[in-house]
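Below is one structure, written out as structure tokens; comments come after it.
For this view, one protein chain was removed and the others were kept in their places.
Up next, subunit A:
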Amino acid sequence: MSLSPASGIGRFYARSAKIIRFVRLGCTNRPFYHIVVMERRKNQHQPVIEQVGSFDPLPNDFNERLVALNTERIRYWLGKGAHLSTPAAELLGIAGLLPIHPRTYMTAWRNRRAAAEAEATSEKAESSSTA
């Protein structure tokens, strides 16, 4: 699919439901997302109203995930009553633009629990091997 300008080429109805969501670009095994505003009922690969950012989920050389957000336009669309998909809401929460999404807390808590369990099992294995 050829790239459209970030100002978007999607046609939309004035009173239709809009949503801020990800569009998966990139290729097989290499995800890359555009953060876009589009009509809620549309498929992600249809023309968008506006692109408001990008998200690279794979860590780079410096071990960081890169997110670009056009905060001015995101605030505008949120003010217009645009909805948010859960991943987009999570990302905006992490960015500090919105309150942290509950699911982020859930993931954090699960990750911590998994790490603690892994540590406990490895300790047990060590103590049994030394004994």
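Quick notes on this one:
We adopt the following convention: a residue touches a chain if its C-beta (ideal position, glycine included) is under 8 Å from a C-beta of that chain, and two chains touch if they have at least 3 such contacts; residues count from 1.
By definition in this document, contacts and distances are computed from a predicted model.
According to its UniProt record, the chain left out of view corresponds to "28S ribosomal protein S22, mitochondrial" among "GPI transamidase subunit PIG-U", "Trafficking protein particle complex subunit", "28S ribosomal protein S22, mitochondrial" or "Replication factor C subunit 3". Residue in contact with the omitted chain (choice from A:T28, A:N60 or A:S129): A:N60. The chain not displayed touches subunit A at residues 53, 59-73, 94-96, 100, 104-105, 107-109, 111-112, 115.
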